[in-house]
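The block underneath contains the structure these notes are about, expressed in structure tokens.
And then chain A:
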Amino acid sequence: MSLFKKVIDGVYNLLLGLKVTSLRLPERAVTLQYPDERWEMPERSRGIVVLLSDKETGKLNCTACLLCQKACPTAAITIEREKGEDKKWHLTSFTVDNTICCFCGLCEEACNFSALKMATKYEFSVYDQSELVFDMKKLQELGRDVPYTPRPKKKKPVVKKPAPAEPAADEMKPKAEPEKETESKPEPEAETKPEAASGDLFDDAKKEPESNPESGAEPAQKENKPDSSEDKKPEAQE
Partner candidate 1 sequence: MELEKLFAFFGDLLAQIGLTGVALTVVVNVLVAAMLLGVLAVMALFLVWWERKVSAHIQDRLGPMRVGWHGSLQTLADGVKLLQKEDITPTNADRPVFFWAPVIVYSSCFMAYVTIPWGKGLIPADLNIGILYIIAITTFTVISLLMAGWGSNNKWALLGGMRSAAQIISYEVPLTLSILGVVMLAGSLSMQTIVAGQQEIWNWYIWRQPLGFLIYIIAATAEVNRTPFDLPEAEQELVAGFNVEYSGMKFAMFFLAEFLNMFTVSAIATTLFLGGWNGPILPSWMWFIGKTLAVVFVLMWIRWTYPRLRVDHLMEFAWKWLLPLAFLNLVLTGIGYELWQRIFG
Partner candidate 2 sequence: MQVGLIHFVALAAILFSIGMYGALTRRNAIGILMSIELMFNAVNINFVAFAKFISPVEITGQVFVVFVIAIAAAETTVGLAIVLLIYRNFKGVFVDRVNLMKW
Partner candidate 3 sequence: MLSETASLVFYTIAFVTIASAVMTVSLKNIFHSALFLILCLFSVAGIFILCEAEFLAGVQVLIYVGGIAMLMIFAVMLTRQLTSFNVKQLNEQKALGSLVAFCFLLIALGAASKTLSVKGGFPLAENPHISGNTTHMLGNLLLTDYVLPFELVSVLLVAALIGAVVLAKKDEE
């Protein structure tokens, strides 16, 4: 008897399956025809990394602070800079190697100047691998029309001369200059926790350049090494 019940049950379930699929048949498609239609990507989606520039002046927002380079877990970002005559760091090259970028968005979080952003663009296939290494020009071009809202500067208790509410980074620099010597020295460790220490934007920017070039790069490498060796050990054991 239980056999009969089983058989009837099974047949019923099979028919139920057919019913389900037949009901899907007249439904409208939920997919898009990709090259013809595209999803509108949400603004915070993580696509390709672009450099943002000021809308009016067209200059890059980047202050060459190296925060993003340090934040990058895969070392996809490489920044070269030089000290200008105005004793400020100037960007000479900014490359993003998209072959190793993992699209984690840490660089965007690390940036304090709304200088770089993960744009919504996600199609950048090329014919040659080397074309995936984007240089500064390319990144700026990509970021030309990317809308962004400059990050609100929440707390500025340390600032002596409050900056204008929404200044572009380039405009701010001259004003920040005088404070550089006085304020950057007290907190040299701040670089390890940029988010927490970024009470003052200008401060941060000024302080890092000085301490970083040699000392900043080394810790990063040291951090990397144990990581990689840990990664390799289990493999070797296996």
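In this section, a residue touches a chain if its C-beta (ideal position, glycine included) is under 8 Å from a C-beta of that chain, and two chains touch if they have at least 3 such contacts; residues count from 1.
Candidates were picked such that all candidates are chains of the complex that A comes from, given by their letters.
Quantities reported herein were computed from a predicted structural model and do not represent experimental measurements.
For chain A, the touching candidate in this complex, among 1, 2 or 3, is 1.
Touching candidate 1 in their complex are the following residues of chain A: 14, 17-18, 20-22, 24-31, 33.
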